[in-house]
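Of the protein chains in this complex, all but one are displayed in their positions.
Showing chain A:
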Amino acid sequence: MKILLIAEHDNHSLKGATLNTLGAAAQLGGEVTLLVAGSGCGVVAEQAAQAVGVAKVLLADQASYAHQLAENLAPLVVELAAEYDYVLAPATSNGKNLLPRVAALLDVAQLSDIIAVESADTFKRPIYAGNAIATVQSLDAKKVITVRTTAFDAVAATGGNASIESLTQAVDAGVSAHVKDELAVSDRPELTAAGVVVSGGRGVGSKENFAVIESLADKLNAAVGASRAAVDAGFAPNDIQVGQTGKIVAPSLYVAVGISGAIQHLAGMKDSKVIVAINKDEEAPIFQVADYGLVADLFEAVPELVNAL
């Protein structure tokens, strides 16, 4: 079995999501080739070559791949896929954007967001906002799959020694162009990879009050998350939304502050190891999934918690 895995990176560093996806590939078994497509991304290929379980790294370093536009990248992946049984990518915004386009061009279905490998052709994936887990068998010869990174252990980033092969193909479909990025700057750990996550909801009340959440996050060296209500109200940026349509996290500790616990939010965090809820409404649904619940005003409880730590 041969596996082609699309690396997640920003042209400077290999992202942790790739290492989790390699964890899923390890469960499938077989030889793993990692595709690093980008521009000026040679350093990423070198990092990728050291990841455990990688047999070979393909480096596609072309200006047209700089922002990993699906129109340019999909034809390259389709061409390479001829030799592989599986095409895998992490279920990140890049992976979700690219892989269905690849699957359609290959005339095969895609399995999204798998959380378990049952056998070579059978996988588990959540449906209905995580309220049901479907076991799905792929009947296609080639399997195109995105992997929920929080469901698989990361392989070690170093210790491997794969060869790097440069590709010369340069596809530029010429139908789309990158204009600009507006990326949020943060010194905190990355949300989907953090060991501890502190999230705020509507109960926080304002953007300024989110400082309360941030102070607790800093004390715990945690990433900051938010519920959709908090994002829609403008308290927090959209890229830290946790839930069915935002990020899926599974840290060892998740602290939900001022979050009621709607179905859509629970879909993004209920696989956390320990869940703590701080909410003044003792009927809030979040208490049904919380290991430890504290019924209290967050503006008193959170500062007290920061002091106690």
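Everything below uses one rule, namely that a contact is a pair of C-beta atoms (placed from the backbone, for glycine too) under 8 Å apart; a residue touches a chain by one contact, two chains touch by 3 or more; residues count from 1.
Note that in this section contacts and distances are computed from a predicted model.
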| item | value |
| --- | --- |
| Protein name (UniProt record) of the chain left out of view, among "tRNA 2-thiouridine synthesizing protein E", "Electron transfer flavoprotein subunit beta", "Energy-coupling factor transporter transmembrane protein EcfT" or "Nitrile hydratase" | "Electron transfer flavoprotein subunit beta" |
| Which of A:6, A:25, A:74 or A:213 contacts the chain that the document leaves out | A:74 |
| Omitted-chain contact residue, chosen from A:32, A:242 or A:305 | A:305 |
| Sole contact to the chain not displayed, among A:55, A:120, A:164 or A:289 | A:289 |
| In chain A, positions touching the absent partner | 67, 69-71, 74, 92-94, 96-105, 107-113, 122, 126-140, 173, 175-184, 192, 196, 220, 228, 231-232, 237-239, 244-245, 247, 252-253, 263-264, 270, 273-276, 282, 287-296, 301, 304-305, 308-309 |
